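Working notes for the structure below.
For this depiction, one protein chain was excluded, whereas all remaining protein chains were kept in their positions.
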């Protein structure tokens, strides 16, 4: 069976590279279109990424020989779609928020579905913010989005910020089981790769912690509420709970975001054992659909006292699983735990690819 | 004026060394007695500490030539006190908790006051756990402790765990100003020096975070309540508030514990400006008594968005100040901030020396 | 085909664990016997390794349920060999050198071949120190070793120190091509995992370099000469060249030893291009025998200016390849380059397993 040809916008940036690396052996998708800034445009990908390629292994000859397109020129992708040489694009654009917003809309309007990593459209009411195991049903707004905007083939679907992946899914598993999570306090210890490349200067982080990441706490507090929200009249209504407070810090770790979480339930409170049981048993559509990049178990529980740890747990199950540990009562709220996920795989390109697999399996892309 | 001769129990360990380093140029105290395990006993300090001395500069000839005593043999210190060659000892013993408890009592019974860093006596009701700026009045239980136990000259006073120094003083400043702090959620990012030497293996912490420190969360949750407690009938009654929940993690930082704190007040809630004003103005007995190791300002506020940071702020004011930043509202509780202090200075030997200075200034030791 | 049952001496230590992890899916060998200190003996491996297991994934149920034997009791392994339940043992013993020496001899005498990681027998003249791609022919001393000592089935074969793996093979490739390497100056930057666990304290290495590793420079200077030596009269004669000077430092890196090397040739000097050609083409018996753990190419050349790097290159080809870069003229000697290898895989357990595969393929073990 021929693979589906896909494109990457922002292909030379760090997340763009991660997409290329993860798609290298993908059973369904094949990178056939790469676009980046005008500066990179017109050169073979290998030349455009020279000196910036961060992965251990090269991008592969096939991708290296692709000519980089100017991401601002929507017609190149649109023409490729018409020719049948492109099905959809992953957006890893690293531009001004308003520019990304407009550009992603232009791609969608031109018939090119956009599965985006960017923050630009996360608060657009008819754009779903998908965690494939949590809210796959939000995909149902896509036809309404297309209709409202007069788009036929194109649409926009996005994924949330990397910082929330370590706690949104386990919290959802409890909500889904019928427990109300009223309040959530989280302190994250985030890897430097979350800031891209060059990103965090080494002089800022060696023997140090930086207890601030611009915009991160707001995203960590608000995005879960859209993901946990209900679809009404073709738009996604933000959930009222849980109220979230996030302290986000940068630590000297290359990959893997760690989250220390306290939850307050009400009125029903699950026991620690019940929580563990629910998490161990949790499974979503990616698992039932047997999607290629779906982790076998979305939530892995470690019983050792000192886990999860970024270096030991970030790569679990294709770096797509969330690892949970230190599940214990909270003296102030009800439950405490530590969650960990790989921020550039599960939290970025891997999460985007899983969303694309889901949308493909559900018939939104072809 | 002749300096007061002091001793150090556990002198070859990491905290013991820190005492020696900090006392090197102390205007009041002079290290004249060093005791350690039987293994080190009988040798000059220089030989006993060879290969384990961690400070940039040597211990100094005077200390290096002291013969290390067996810390288990209380009579050596007791005799030195009788001869007038020793006033009191700093305990940095790193033994089994019950052994330390018994041994510190034996020293006190033999007429040797013990200013301790160890955890053994922190929950002994008539032993004060002192943060010199917070609860200097707890020293008043010392005479009652001596009377109850039939000790004449000796007594035991201790200091709290290093992890609480980054938030106990700022919280106290608000309580002292009349605000009730009902609930406190804290996530700490703690330096490896807190585990002593050799302590945390490098293989455990390079490119990693360990979200667990044995016993640390319990100490972080409970010790502030004794410090904030009232003296009644010669013993210290534990305060009922705040309820505290602590997540303690180890991060790849050499020195300096960072704490992300959320506070819930009630019923009166100070404004952010009021909090800043109270912290900037906060001062305690060490400041009014002008003690040698007292920081000029116990609480330093940084207005930059990304401070405090361990590498930049841990050494502020002889490494004895607590640096505060990111003071902002909490969407779940009322107030959030980040606190930082130097764990082996303010949080260990420096805090112990400041306690000794306080007790000297208040007439408890001579 | 049934797998060959193998044992591990020192199974709970760091290298022992690495053996277990690498053998988990080995096509030829299966871990069926584990021995460690008397302290661990008598308990299932899972219990004995609890709190010390360092790998991301568990040891596996089969190994976890093995009862740990006392490594000092040779009879257990000898009996297992007689029963056909054990073919040979990997020695990762971490004891006093003389104790290891005697113990490994006792195992060999009792009919248990010993493929060792330990340094004890590296200078025993009739014991081969094998790098499978460099001196597989040294295995021919094994029958003479057995004969001289009156051993029938047992023998001892060892591997060299981890520090030399990053330069010994590329240097050998040049010697093999006919070039005399007269002098070699090497400065290594070694990972902390080389010191085992707990090994290097984090406080010693965060934001630091330790320019000393006990015994490492001597091994780095002398062991290559035995490996490059000729077999004469049943013993290995040390080669006279190259004269080696090694500066060995510890750096804050988890895995992967980097070596900066300068070579002086004489009288024939290869061009840079010739060196690259020889290295790219280099292949040894493990490759021609297609051994399971053999890297496809023992020497990988990276042309980027800033490679090899430990984090990016240590895992190349099952972490068994040596990566080379910065191949350029030396203003003082003739040639300079940087070599990198994974110290706990290629430089320890992986190298040991490759040696066992070689000895199996050549008929020395069955």
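As written, the chains take the letters A, B and C, and residue 1 is the first residue of each chain.
Going forward, a residue touches a chain if its C-beta (ideal position, glycine included) is under 8 Å from a C-beta of that chain, and two chains touch if they have at least 3 such contacts.
Nothing here was measured: the structure is a model prediction, and the numbers come from that model.
Of the listed residues C:67, C:95 or C:330, the one in contact with the hidden chain in the full complex is C:330.
In the complete complex, the hidden chain is touched by one of A:62, A:202, A:271 or A:366, namely A:202. Residue A:253 is the one among A:236, A:253, A:278 or A:324 that touches the chain not shown.
Contact between chain B and the absent chain runs through residues 56, 206-207, 254, 311-313, 315-316.
Within chain A, the residues in touch with the undisplayed chain are 54, 192-193, 197-207, 252-254. Summarising the interface, chain C meets the missing chain with residues 183-185, 187, 189, 206-212, 214, 221, 243-245, 247, 249, 251-254, 258, 260, 262, 305-312, 325-326, 330-333, 336, 338.
Basically, only the chains that are shown with their structure count from here on.
Each chain gets a centre from the mean of its Cα atoms; the one farthest from the centre of chain C is B. Distance between chain A and chain B, defined via averaged C-alpha coordinates, is recorded as 44 Å. For chain C, residues touching at least two other chains, in rising order: 206-207, 254.
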